[in-house]
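Partial view: only certain chains, each at its native spot in the assembly.
Chain nomenclature is as follows: A, B, C and D, assigned in order of appearance, with residue numbering initiated at 1 for each chain independently.
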Amino acid sequence: MTAHPAEILETFDNPAPENDYTIRISVPEFTCLCPKTGQPDFAELEITYVPDRLCVELKALKLYMVSYRDKGAFHEAITNTILADLVHVLQPRFMRLAAHFNVRGGIYTTVTAEHRQSSWQSPSAVELP
Amino acid sequence: MTAHPAEILETFDNPAPENDYTIRISVPEFTCLCPKTGQPDFAELEITYVPDRLCVELKALKLYMVSYRDKGAFHEAITNTILADLVHVLQPRFMRLAAHFNVRGGIYTTVTAEHRQSSWQSPSAVELP
Amino acid sequence: MTAHPAEILETFDNPAPENDYTIRISVPEFTCLCPKTGQPDFAELEITYVPDRLCVELKALKLYMVSYRDKGAFHEAITNTILADLVHVLQPRFMRLAAHFNVRGGIYTTVTAEHRQSSWQSPSAVELP
Amino acid sequence: MTAHPAEILETFDNPAPENDYTIRISVPEFTCLCPKTGQPDFAELEITYVPDRLCVELKALKLYMVSYRDKGAFHEAITNTILADLVHVLQPRFMRLAAHFNVRGGIYTTVTAEHRQSSWQSPSAVELP
């Protein structure tokens, strides 16, 4: 029996929890199955987050991504599900997930969803010339 | 008799209506006819929307785009018409349509129009370093 | 006798005057003469505007651009003049003109000018993730 | 005796002083000497300014840049000096100077400095979709 995907994710303690800083992770090798046709879909996932107490361990993150290889998943639903799994495990101050799906029927689709802690204030951006 | 284009569009329920998230769809194979010369025009359409209760089904969206293949259409008018059709069917919280037309007479044209629900507030953007 | 350039410009009625939307026009084949040396100058012009009641007709716009082929013109002055001509004829809600001049003496120059109707409020930008 | 660099700069009257508009000048052929080693340094300078009553003449600007060919100059100091010279002569409403220095010791450096007239208000930016 396959574990629930979120159980695969592992974490380690944020080494600098006193700061708001950003971790960006790009996963260009995501693949799942189209629920209608059973044929493979491919996507590149981009995760951007501001950790709170925990950071995601990259080797386990990769296994989590691989766990979708034989699952059927619609573009919009899977993006929101993966975000929810990561938020559940990491409880980040902020997280954004963008999923860039490969062309199907001559059409390209990207789905982007965000989560932010209700108590968290994004620091004012410094835009330097 | 050809159906009204908007009748071709199909929808499915937004799987995460509790969130504001973004769906971007790129259609690089749009073609219609120039109303003056009858010659083909070509464009790449980019749709960006925040769904409310409904998402657009991609296969039907493609058929909707194909339905313009034999229609005459001016750049500015057709961009606003396609946006209106999509808004009529999806009632999204926000939608932007950018149409990048191929060069004609040595001149390149892009038309970009937006719709937003009167009651919808764009969430404050988080700009991470 | 050559007509005043602005007389060459033609317009058509904005098909969606109830909306603020954007038309971008790129003219990569602009050429005029250097007033000092009489030698040709080359530029790419980028026009971005929010139409009010009128849109510019592209074929006439091209003829207007061609009308500068034998005229002497300094970079800074001609950018402001073309913007003034287009504003005079179209009375747009907003217009920006960027002129990217080809390298001369190892130096590249771009001049960018804007016009906005005093009564017009730029809609608040929606920045989607 | 070499003239003070700022004496080389020439100006002409701004043809549209009633508007805030932008002039961007890129100088990819800047070279000076490293004060420590005497060896040549190379940089690309980018000048962006909103003229007030005066614009800089490009041929004289090039001679001004050439006048640094045999001078020793540190990255941070020379960027601020060139900005000061240009501001002294042009008295612009706003000016930004970015100097992109070629790689030295496997390290790339860019220095960017700005000047704005105390009385000048940057017009609110129009961000079109």
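The criterion applied here is as follows: contacts are C-beta pairs under 8 Å (C-beta built on N, C-alpha and C of every residue); 3 or more make two chains touch, one makes a residue touch a chain.
These numbers come from a predicted model, not from an experiment.
K.L.:
How many copies of this one chain make up the entire complex, given that 4 are placed?
P.N.:
All together, the file's complex is an assembly of 10 copies.
As a working rule, only the chains that are shown with their structure count from here on.
K.L.:
Interface check for copies subunit B and subunit C. Shared numbers divided by all numbers used: above half gives same, below half gives different; which is it?
P.N.:
Result for this pair: different.
K.L.:
Between chain pairs A-D and C-D, which one is joined by a greater number of C-beta pairs in contact?
P.N.:
C-D
K.L.:
Find the geometric centre of each of subunit C and subunit D from their Cα atoms only, then give the gap between the two centres in Å, rounded to an integer.
P.N.:
Each chain's C-alpha centroid was found; their separation is 27 Å.
K.L.:
Take the average of all CA coordinates in subunit A, do the same for subunit D, and state the distance between these two points in whole angstrom.
P.N.:
Whole-Å distance between the two chain centres: 44.
K.L.:
Could you list the positions in subunit C whose residues touch two or more of the other chains?
P.N.:
In subunit C, the residues touching two or more other chains are 22, 126, 128-129.
K.L.:
Which positions of subunit C touch subunit B when the two form their complex?
P.N.:
Those residues of subunit C that touch subunit B are 14-16, 19, 21-29, 51, 55, 58-59, 61-62, 123-124, 126-129.
K.L.:
For the complex, which residues does subunit C have touching subunit D?
P.N.:
Checking each residue of subunit C against subunit D gives 22, 48, 50, 74, 76-77, 79-80, 94, 96, 104-114, 116, 122, 125-126.
K.L.:
Give every residue of subunit C touching subunit A within the complex, in rising order.
P.N.:
Going through subunit C, the ones touching subunit A are 128-129.
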